[in-house]
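Structure below; questions to follow.
Just one protein chain is left out here, and the rest sit where they should.
Chain IDs A and B follow the sequence of writing; residue 1 opens each chain.
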Amino acid sequence: MSWLEIIALLGGVLAVLFAIGTPVALAFLGANLIGAWLFLGSGAGIEQLVRNASMSVNSFSLVPIPLFVLMGELLFHCGLAYRAIEAIERLLHRLPARLGCVSVVGGTAFAALSGSSIANTALLGGTLSQEMLRRGYSTTLALGPVMAVGGIAVLIPPSTLAVMLGSLSGISITQLLIGGLVPGLLMAALFLLFVILTGHFRPQSAPRDATASSYTLAERIVPFLRDVVPLFGIFVAVIGSMLAGIATPTEAAGLGAFAALIATALYRKLSWAALVKAMTETAKVSVSILFIIVASTTFSQILSFSGATSGMLQLINAVDPTPMTLIVCMLLILLVLGCFIDQISMMMITLPIFMPLAHAAGIEVVWLGLMMLVAIELGMLTPPFGILLMVMQGASRSVPLVSIYKAAAPFILIEIGVLILMLMVPQLTLFLPALVR
Amino acid sequence: MQRARSLTWVMRLCGGTSAASLALLSILVVGDVILRNTGLARWSWLSELTEYLLTISTFTGAPWVLHNHGHVNVDVLLRTVSAAKARWLVRASNLLGGVISAILLVVAVRVTFDSYALGSLVFKNLIFPEWYLMTPVVLCFGLCTAEFLTRIVTREAHA
Partner (left out) sequence: ETTLRAITAFQPGTTFAKPFEDFVSKVNAQGEGLLQIEVIGGPEAMPPFEIGNALRNGIVDIANTTAVFHASLVPEGVAMTLATRPMSELRENGGYALMNKLHEDKARIHWLGRLTQGINYHIYLNEPPADGKLEGLKLRSVPVYQAFFKDLGATPMQTAPGEVYTALERGVIDGYGWPSIGVFDLGWQDKTGARVNPGFYQVETGLYLSLKTWESLSEEQQTFLEGLMIETESSSSLVQDLAEAEKAKQIEAGIEMVDLDADAATEFGAAAQESGWKPILATSPEHGAKLRELFAE
């Protein structure tokens, strides 16, 4: 079978199973069964599939996901998050789309320390987004930023994905991390601007509490000092333990959850019932994410094994090798692959082919690497299958998937805008690395 | 109906196991940091154990999440067609979901026995028979099959 036929077959099976509403993980597993039978070799092939699937989440790299979710659930189910949100609403009363801004700023902050956009979206999507929906915020403001800040997460250090890209491609990790700062902050600023403008021109998308305007200055500031400021302690626990050399980023997520537990105890909100509830919700959200990872990881393995991905990659050799067209084609390929394949696999598959081409065409690799990171992250966000969309759907089961697609759309456009800007103005990414070279 | 209710209890037990595994995982991660930095002990198998807990939690939790309709699905078509047509789609997806789970169950059982008969070992810091790690997978697809069967028999039409 040609690569196009393989993709059409497996993609077709997936599309049908998706359309009739089969859970995404089982739909992938269904396509995997057919793929394993055809390409790995009938019965033995399916046995191999089951083996690969059963070992696929046996990875330390995935540990931050439940830990970050737990951090959020603890704050949420013990009522701390609710009070903090209330306090911010009061303090920033005049700011359009207040909580939307909080999710961009907070998301960037968490992104800066988590390095995992899935963990980040799961943390905020299960907590802040739900509270925003409850307060009548539009889905665009409540869900969009929380999914999109992952794009910032990969650019602002620490970024596991940037380090992996550096390790797999031979591009200097230090340069990648420094180079990501400016485009990452630019993306954050644009998200913030979009959120504020939306709140300003469509006030109904971020309704205000009518009584809030009558509060005195003290009534605004005191709750903030009491309910929000101490929570920065959690942030300090996570960032501080990493900076002090006490914990790796993964372990820091654990310390963050631990700090959240202590915070709930200090606020006298910790009860057995709340703890059980938080643990149960953590399991629900984490399991739905990890089960999709089981299924989609094995799917991308089968796709690679069948030769479909390498066949598709051969397209790049047919391209006119001027730097610009080459880069655009590479980025387009990543966007398409993002529909089927996880980030790490995407890098493993494409880098051995892209890097020699880039070197031959004289392309600045730090620049290319950073654009690849944005494209890979975009792949996680674009319909139909973007893992971040699925994570958000897992966190808010009552919202139709179409609304989640719609909520992500403006942010996808902004990210594409930043990507084009990075492409047109290489200095945006390259001037900081040049300073330290 | 009786049988469906006892399935609910099994599912709750699974959910409890899954949540408890994650709780233990969190404790181990924090404990590892504390032990290492205070120099109280050096248990290099702690972080290995967290990986296994992740596997256990995922596979025991998956049928419970399925039972509670918590798995993500693409509901674009389901929400646009008429209620009657949507019911048919749901039945079709339950049937296919059941078939997929049942095939995976059979294969998982075979792989587990194969691994048992062969005496495969997980050969890291902790050394133990590999088939231990397969049992959550068998449990997972067994209960997923049971869940879809129940839905088909009770003609449940919830997406």
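Keep in mind that, in the parts below, contacts are C-beta pairs under 8 Å (C-beta built on N, C-alpha and C of every residue); 3 or more make two chains touch, one makes a residue touch a chain.
All values reported here derive from a predicted model rather than from experimental measurement.
**Student:** Just name the one of A:G11, A:P230 or A:G307 that touches the chain not displayed here.
**Tutor:** Candidates A:G11, A:P230 or A:G307; residue touching the omitted chain: A:G307.
**Student:** In the whole complex, not just what's shown, which of A:G166, A:G338 or A:P410 touches the removed chain?
**Tutor:** Of the listed residues, the one touching the omitted chain is A:G166.
**Student:** Tell me which stretches of chain A touch the chain missing from the display.
**Tutor:** Touch with the absent chain occurs at residues 40-41, 44-45, 47-48, 51-52, 55-56, 59-61, 115, 158, 160-161, 163-164, 166-168, 170-174, 242-251, 300-301, 304-305, 307, 309-310, 345, 348-349, 351-352, 355.
**Student:** Extract the touching residues of chain B with respect to the undisplayed chain.
**Tutor:** Residues in contact with the chain left out: 36, 39, 42, 44, 47-48, 118, 120-125, 127, 130.
Throughout what follows, only the chains that are shown with their structure count from here on.
**Student:** Roughly how far is chain A from chain B, centre to centre by C-alpha average, rounded to an integer in Å?
**Tutor:** Each chain's C-alpha centroid was found; their separation is 24 Å.
**Student:** Flag every residue of chain A that touches chain B in the complex, lowest number first.
**Tutor:** 17-26, 29-30, 33, 46-47, 49-51, 53-55, 57-60, 62-63, 66-67, 70, 241, 246-247, 250-251, 253-255, 257-258, 276, 279-280, 282-284, 286-288, 290-292, 294, 384, 390, 393-394, 397, 400-402
**Student:** Can you name the residues of chain B that touch chain A in the complex?
**Tutor:** That would be residues 15, 18-20, 22-23, 25-26, 29-30, 32-33, 37, 47, 50-52, 54-55, 57-59, 61-62, 64-66, 68-79, 89-90, 92-93, 96-97, 100-101, 103-104, 107-108, 110-111, 114, 133-134, 136-137, 144, 159 of chain B.
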